[in-house]
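Note that this complex is displayed minus one protein chain, with the remaining chains in position.
Presenting chain A:
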Amino acid sequence: MPLLEVRNLHVCVEGREILHGLDLTVNAGEVHAIMGPNGSGKSTLSHVITGKPGYQITAGRILFKGEDLLALGPDQRAAKGIFLAFQYPVEIPGVTTMNFLRTALNAQRRARGQSGYSTPHFLKRARTVAKQLNIPQSMLKRGVNVGFSGGEKKRNEILQMALFEPVLCILDEIDSGLDIDALRIVAEGINAMRSPSRSMIVITHYQRLLNYVVPDVVHVMSKGRVVKSGDKQLALELEASGYAQFEDAA
């Protein structure tokens, strides 16, 4: 059984259809890259998989380990191990990163019937992971993403992924806004989490990330559909020739 199965997905926002019958199958342990022009619906797909309100699913289904996801709230999906690294992480003044991370991690663990981490145990883990990602302790004491640079926000997303240990990781343009060193650190963080039981969907515009995080499958999205799928070679072809060839296919 595939880990994630998206079948004939039609999604509307404010009466306008944005995804027009999208299909996608991701098996356990695979890394899929999704590329495609601006506005083709990549972030919309990531939001619908994670349960963001405001989208009408007019047809199709999303199965996670064979179970219908659409009936679940975002928190229930998170507890099942679905994680989204946001293209634009929000700033949350007044809630410290540490408090947020601990509350979220323990909420997920309890929803899965596990016991919550004690504060010292949690702190130790958070500090270790932060160090690997080159995130200073002082950042963890600040409001969530408040005053973080673009790159710091992205690293904070990877920190959460590493702490929560999800089963399906969706990374929406995790490489945007990262300098060369940060890209390498983030890519190492992602690669360290690759495992036969964990799958990833990496949304990106650039081949460079895929040099580090080598995908098993590459998809091209255009106008709300997956119009072509192939192996890592496809990303190289796109880099050379652009998306024009797919305009008609969509």
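Here is the rule we use: a residue touches a chain if its C-beta (ideal position, glycine included) is under 8 Å from a C-beta of that chain, and two chains touch if they have at least 3 such contacts; residues count from 1.
Note that contacts and distances are computed from a predicted model.
Chosen from "4Fe-4S dicluster domain-containing protein", "Iron-regulated ABC transporter permease protein SufD", "1,2-phenylacetyl-CoA epoxidase subunit A" or "Alpha-ketoacid dehydrogenase subunit beta", the protein name that UniProt gives for the omitted chain reads "Iron-regulated ABC transporter permease protein SufD".
Here the missing chain is touched by one residue of A:A78, A:I190 or A:M221, and it is A:A78. Residues of chain A that touch the chain left out of view are 50-54, 73-75, 77-79, 83-84, 86, 89-90, 92-95, 99-100, 103-105, 107-108, 111, 143, 160, 164.
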